[in-house]
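Report on one structure; see the data block that follows.
Just one protein chain is left out here, and the rest sit where they should.
The first chain written gets the first letter, and so on, giving A, B and C; residue counts start at 1 in each chain.
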Amino acid sequence: MPTDDAQFVRVQREDFSVDAEINLVRGRSKRIGGISIFLGTARDRSKGREVVSITFDHYEGMAQRKLREIRERAMKDFDIIEVAILHRYGEIGIGDNIVLIVVGAEHRAEAFRACQWAIDELKRITPIWKLEYTPEGEVWVEEHP
Amino acid sequence: MPTDDAQFVRVQREDFSVDAEINLVRGRSKRIGGISIFLGTARDRSKGREVVSITFDHYEGMAQRKLREIRERAMKDFDIIEVAILHRYGEIGIGDNIVLIVVGAEHRAEAFRACQWAIDELKRITPIWKLEYTPEGEVWVEEHP
Amino acid sequence: MITVRLFGMTKSLAGNQDSLSLALTNGRQVKDLVELLDAGYPMIGELIHKKKVLVSVNQEIAHEETEILDGDELALLPPFAGGTPW
Partner (left out) sequence: MITVRLFGMTKSLAGNQDSLSLALTNGRQVKDLVELLDAGYPMIGELIHKKKVLVSVNQEIAHEETEILDGDELALLPPFAGGTPW
């Protein structure tokens, strides 16, 4: 079936509204009863360092492709109805939104499972990089969980 | 420490904004990096029956007390920073919001764990009842998981 | 006289009243209240015996021997159904 990728998977500079993304997901089916959401925000500390702001760099094209792949696999492998995945790029202030995953399902257990899987997988395969600005200078963050 | 119960735990007739509740939670600490949210919405079917609308009845006073208890236990038993719990009462249309749990933590794994625990516990101990209107009549829903 | 608040299906079973006023004269424990309900509202009494409906005293789940004092807040609690059923 054709998927509305461009709506449900986005890498964008602008901030997003969680309510708006929830409405997009729940608009897909009246069977949705449980929505699990993960929102990642910019903390003021990272590995003991103070962080002033963060800049995300992404591989345009490949990043979107990987997020689409995560959405499609989530919808195939879990008993869920819809998934939206958003990631911001550019400069992000402390406390601001970075990443959002919204999973709508009939049953809440599957919504939670798929949402956790999607954020783990996003971190693992999506070509996005993070530059942290600290009082001591800039650091490209390397993370291997 | 004194807690802001009335802000973070509410049983209300009006709809709520998920963004507003997230902002309430994230306003508590700049250490928050992962926010796990559960939103329960009204499905159009329940146990094979078509549902036209739902009315929630609650035990005013005891319901709030149980939700406060869930918030306090969550903050004591999990490595999280803040929790908001909201439940609506009165008539709720299909697709509309029923219940919201927002958990802010430094790390996402604990946010997910606490959020799942809180919704399970809410269902178990909170004196709230549901009347479903179906084409065949009204049914008080009995649920023992 | 004591007042017992009703919720959910217990309200329907009592003709859609929000509460019952009962003369608790032969004792001061929850089991005495249940005896009165058995007599006046046998379907509610049966649900209590089956533990499908719980009795609360001052917003805490009570047991058969829980004492009832003047001014206590009593309620009948059918199975909870908050949140979503799924």
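What we mean here is this: contacts are C-beta pairs under 8 Å (C-beta built on N, C-alpha and C of every residue); 3 or more make two chains touch, one makes a residue touch a chain.
Keep in mind the model is a prediction, meaning the values are calculated, not measured.
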item	value
Residue of A:56, A:78 or A:112 touching the missing chain in the full complex	A:56
Chain not shown, touching residues in subunit A	40-41, 43, 46-47, 56-59, 61-63, 65, 87, 98-99, 119, 122-131, 140-144
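One rule holds for everything that comes next: only the chains that are shown with their structure count from here on.
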item	value
Separation of subunit B from subunit C, taking each centre as the mean of its C-alpha atoms, in whole Å	26
Interface hub residues of subunit C, defined as touching at least two other chains	84-86
Contacts with 2+ other chains: residues of subunit B	40-41, 43, 119
